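A protein chain is absent from this complex, but the other protein chains hold their places.
Chain nomenclature is as follows: A, B and C, assigned in order of appearance, with residue numbering initiated at 1 for each chain independently.
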Amino acid sequence: MVGHPSSPKHLINSNSLIFGFFIFISSTHKNISRQADMDYTYAPGRNHLFVPGPVNIPEQVLRAMNRNNEDYRSPAVPALTKTLLEDVKKIFKTTSGTPFLFPTTGTGAWESALTNTLSPGDRIVSFIIGQFSLLWVDQQKRLGFNVDVVESEWGRGADLDALASKLAADTAHTIKAVCIVHNETATGVTNNLATVRKILDEYQHPALFLVDGVSSICALDFRMDEWGVDVALTGSQKALSLPTGLGIVCASPKAIEASQTAKSLRVFFDWKDYLKFYKLGTYWPYTPSIQLLYGLKAALDLIFEEGLDNVIARHTRLGTATRLAIEAWGLKNCTQKEEWFSDTVTAVLVPPYIDSSEIVRRGWKRYNLSLGLGLNKVAGKVFRIGHLGHLNDLQLLGCLAGVEMVLKDVGYPVKLGSGVAAASAYLQNNIPMIPSRI
Amino acid sequence: MVGHPSSPKHLINSNSLIFGFFIFISSTHKNISRQADMDYTYAPGRNHLFVPGPVNIPEQVLRAMNRNNEDYRSPAVPALTKTLLEDVKKIFKTTSGTPFLFPTTGTGAWESALTNTLSPGDRIVSFIIGQFSLLWVDQQKRLGFNVDVVESEWGRGADLDALASKLAADTAHTIKAVCIVHNETATGVTNNLATVRKILDEYQHPALFLVDGVSSICALDFRMDEWGVDVALTGSQKALSLPTGLGIVCASPKAIEASQTAKSLRVFFDWKDYLKFYKLGTYWPYTPSIQLLYGLKAALDLIFEEGLDNVIARHTRLGTATRLAIEAWGLKNCTQKEEWFSDTVTAVLVPPYIDSSEIVRRGWKRYNLSLGLGLNKVAGKVFRIGHLGHLNDLQLLGCLAGVEMVLKDVGYPVKLGSGVAAASAYLQNNIPMIPSRI
Amino acid sequence: MVGHPSSPKHLINSNSLIFGFFIFISSTHKNISRQADMDYTYAPGRNHLFVPGPVNIPEQVLRAMNRNNEDYRSPAVPALTKTLLEDVKKIFKTTSGTPFLFPTTGTGAWESALTNTLSPGDRIVSFIIGQFSLLWVDQQKRLGFNVDVVESEWGRGADLDALASKLAADTAHTIKAVCIVHNETATGVTNNLATVRKILDEYQHPALFLVDGVSSICALDFRMDEWGVDVALTGSQKALSLPTGLGIVCASPKAIEASQTAKSLRVFFDWKDYLKFYKLGTYWPYTPSIQLLYGLKAALDLIFEEGLDNVIARHTRLGTATRLAIEAWGLKNCTQKEEWFSDTVTAVLVPPYIDSSEIVRRGWKRYNLSLGLGLNKVAGKVFRIGHLGHLNDLQLLGCLAGVEMVLKDVGYPVKLGSGVAAASAYLQNNIPMIPSRI
Partner (left out) sequence: MVGHPSSPKHLINSNSLIFGFFIFISSTHKNISRQADMDYTYAPGRNHLFVPGPVNIPEQVLRAMNRNNEDYRSPAVPALTKTLLEDVKKIFKTTSGTPFLFPTTGTGAWESALTNTLSPGDRIVSFIIGQFSLLWVDQQKRLGFNVDVVESEWGRGADLDALASKLAADTAHTIKAVCIVHNETATGVTNNLATVRKILDEYQHPALFLVDGVSSICALDFRMDEWGVDVALTGSQKALSLPTGLGIVCASPKAIEASQTAKSLRVFFDWKDYLKFYKLGTYWPYTPSIQLLYGLKAALDLIFEEGLDNVIARHTRLGTATRLAIEAWGLKNCTQKEEWFSDTVTAVLVPPYIDSSEIVRRGWKRYNLSLGLGLNKVAGKVFRIGHLGHLNDLQLLGCLAGVEMVLKDVGYPVKLGSGVAAASAYLQNNIPMIPSRI
């Protein structure tokens, strides 16, 4: 139906550097009536949600959230919160960390991590390897820090050699923090945090180690204590498979100590207020979302029932299967080396004669398949398959079968079934029996 | 992992003729604690529900049903019911029919169809072509009718030549009704109702024409008025994609007339009580499920938004794709001729060295895939893929990919990806754009 | 606004004896558009649902029911059912009984109780003391039994002296069953079942003892084993606080034995099919409502958490408080003697110059308060307050405050606050602390 796409790819690429997001069919904005809004996207059958967040919510979590408000000052909510704060530490693999459940998004969690540990003008080393690390750097600059940016080609991991050089040179310890995304959602690149820690240790550098784990925690191997991460954060709508609304931040004792002297102005995101209420046993300096707290409880219970390491192994399996399919299609991973391959999101490079946005549009308009757009520098060049959160193998295979048809739609000479075959061959050897059903 | 199955297939086949249902892993019954019950089936990601009912419920319907009880004698519930009774006629393609929304299942709807139109001892012609038509015949006998059974090999349609002979011979019009399932859910066989009508007309036979449309209505082409069907019925948990709990029966004027003299005892299923309350404008002789009424409203709204003919076309497409996959796998359809192929459920014959129940077991225990068992005469010999209701192409392809892996698991030499490839090739040429998204 | 009501009370009373139900504002039937239906009853704040069923559903139950369909032949549903069948026996206070969870209403449960234990022509003794016992008798007659009706004035309990006489006279044991409603929902009369058993024992009469416990079980003291009840039944939308859709029937060993020879025709309601599937461990002869099963689990869990005896005590308290309010208003209970007072529903007699239907109308139209209409013989003469199920003291007091205002609206000289004061004085002395919160 489509052949070579005629959509204005140059317009897409002309987006500003900072605001690389855009909607894929902006021309369809209509002034629609109240009722129609709700059904605007109706299509038979289930939406296949393969953007790298927000992700599919388990029924158990939807159920847990289907509730009226409550008085958050009654004993029930603090009791629940207390349990949550203990439980949530497990997904960070920390025993010494202090978690905060901010009613915010990942962007807010970033802000909380920075403003609680740093003072305006502080030098930090930060890496740009894609749109989300770029946005974090943008925030760091706007919050008044002196950001020493290390940029890599999009599709590559953070340049840790550059980090080593900077730390080596910084005998005066002017670098107050190293900020890094564990997993760059725009390119599907996973940075090696263990190496970051190794480098910091090598130079015995006291810089704080701040990690954006938004598209990694609860899906990729993450070890806050072992890797000496000082602040780690994630958002509820990613691997935790909740709605958006919780920015979960975890601070090491060293980070908590830093927060006592950090001079960045902050109130809403201030850890201090939380810590006071923790001590009082009431936990909340302002009103939390009752629904999200119960939802988080349910989400964590599911993760613990499956076993966090099994959850991570499942993501490894789904990521591997996705990459095998892409290879079978004759397409390239945006991520240039295997060491950086992400098990939560894969950005797929398309041939130059295809506009990747057309693939996303087509998936949605014909197959009820939601894929991720290419953002900013890779807009039009990649589309993204998110394979994280509450997801299983057959869902992924349905998605891959859909991508194959979309690829054919837009003129790419894919052999239908080839990606599914490659993925299945691997999966059929690797999917475990479901423990509760054996 | 499995190789040739060792499960006791002979035991399965020794089930009684009438009660051909069984659970596929009866050995796993455990005395499990309260909490564990709820999570007994937990597995990450979505359950792939491909039994031919109950089927997937749209989120819109779940939302509509998420409500407190109401006084069903207030003006609101009758107003809603009035609308529903008008709307529901459309799915039967009738203008002259009278619908009843019984709080029951398909089995109850059968009973309502029979007892309201017939008297004990009445001669009826009925067909056995699989487990569900067999169960209906069993009911007919137990309700005291004189059942003239026409049995066919399972996998074949109803023997309409036999019907013609019987009608031809019945110049005294001792046959009071012809009872037939439109679609036999156990074998995936669709009977030709237009031909039944043609035969009845040919012999100008006044017998009532009673149709079980449980796994057809809202999915297959069904025309109550055009085909002169006197009673048609379906269940909410099939193509309407609701929970179980509504047995929807629609009666022609001739059937309504027959109900005035039919002597079968009945109270709960009596149309008379409903008709009285219809006249009073209160509609309900006893308490309906408020939740199912609102759910039915939402379900019908979705069907009308898609367009009933588009819904039917979607089922044709999904059925065709399924059959192409099966062919690619080198397996046979239980249904022997194309004219009987069902677009709502496909029963797949497995080679004699495989126990089809093991396929179902394996799908559930490893892939979170729910397939239909072979029942009674075809137990162990077929497994069934239900492809009806709120379902789309990528969901089906995920299922087909899963079946491929299961087949390999149980020792069948399938080429992984082959079925998906065959189905995709067809689907990629035939899936329409989603109207609301163009 | 209203003064003395002008609504056509005589028209209401002219309803047929059998079909005493009607809608209270039949003139408001409008041909309303699709969207409007849904919001037809919108009013700010919560609906105060005080009809004697369907009753308020706990949030926990709504949550449990907010789920997709499942394959009911997988091991999960039988495992759940097994637990439910054990648990449900507790609400009947039976260890020897066999429960059945029919996908039906109370009317269907009645039919199941009768047709499984009796044969056409069997003589039964049955009592009419209100609309629901009347409807059950109507069903008994239509099902072909020889019904020996003992009628009492509405507002009085069953005439057990008459029962004694009949049993005494029946030395030939022609009476096969005694059928009685535990609690007549139309008049708020509770019959004394222990006395029924005592009489049966006194005359060593072998008649089956069949009890409609629709508006009693889980709310009033009910002891199946102790009282030698042979079949007891209830509906999910009453004290269990679920949606309509489960007719729960429990049969004693003697009833089960009777079912083996009972000649009444039955299929959908046949215990035999259930018993076969119980033995197979699959439990269901046809498709159950997955949602209601999980809902029942949640409902029972809540009842057990509160403690069944505490649940019953709560109903006693709410019933007492209601009666104290009515007394304070200077109105009379439809129930003539204290021994028959019902703790689940109270029918309130209004002065002759007031049409009680106007009270119900007014409650709904002005206060978002749903009260029960007077039915049949007491139409226009009583209105009913249902105080059963998931309900607490402050909800009831809100209702009573509303009734006071309604009474004033329709011209009854009530002292506002008087009923609430009387009820509160009692409640403040009798409400226990909430165990989970002490």
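Please note the rule applied: a residue touches a chain if its C-beta (ideal position, glycine included) is under 8 Å from a C-beta of that chain, and two chains touch if they have at least 3 such contacts.
A quick note: this is a predicted structure, and the numbers were derived from the prediction, not measured.
Student: Could you tell me which of A:S96, A:S165, A:Q260 or A:T287 touches the chain that is not displayed?
Tutor: A:T287
Student: If I consider the whole complex, including the chain that's not displayed, which of B:N66, B:N146 or B:Q336 touches that chain?
Tutor: In the full complex, the listed residue that touches the missing chain is B:N66.
Student: Can you list, in ascending order, the chain A residues touching the missing chain?
Tutor: With respect to the unshown chain, the touching residues of chain A are 16, 19, 21-26, 28-30, 32, 34, 37-38, 40-41, 47, 49, 51, 53-57, 62, 65-76, 78-80, 82-83, 103-108, 110-111, 120, 138-139, 142-144, 235, 237, 243-245, 264-270, 273, 276-277, 280-282, 284-292, 294, 297, 301, 364, 370, 372-373.
Student: Would you write out the residues of chain B that touch the absent chain, in ascending order?
Tutor: Residues 35, 59, 62-64, 66-68, 75, 437 of chain B touch the chain that is not shown.
Student: Which parts of chain C face the unshown chain closely enough to count as touching?
Tutor: Residues 1, 28, 39-46, 48, 56, 60, 66, 302, 305-306, 311, 314, 364-369, 390-399, 401-402, 404-405, 408-409, 415-418, 420-422, 424-425, 427-428, 431-434, 436-438 of chain C touch the chain absent from view.
As a convention for this text, only the chains that are shown with their structure count from here on.
Student: Sort the other chains by how far their Cα centres are from that of chain C and give me the top one.
Tutor: With centres defined by C-alpha atoms, farthest from chain C sits A.
Student: Most central chain by CA mean?
Tutor: Smallest offset from the overall C-alpha mean is found for B.
Student: Kindly indicate the chain pair that has more C-beta pairs in contact than all others.
Tutor: B-C
Student: Looking only at residue numbers at the chain B/chain C interface, is the share used by both copies over half or under half? Answer same or different.
Tutor: Mostly the same residues.
Student: What is the distance in Å between the mean C-alpha positions of chain A and chain C?
Tutor: One centre to the other, that is 53 Å.
Student: Name the residues of chain C that each touch 2 or more other chains.
Tutor: 62, 66-68, 75
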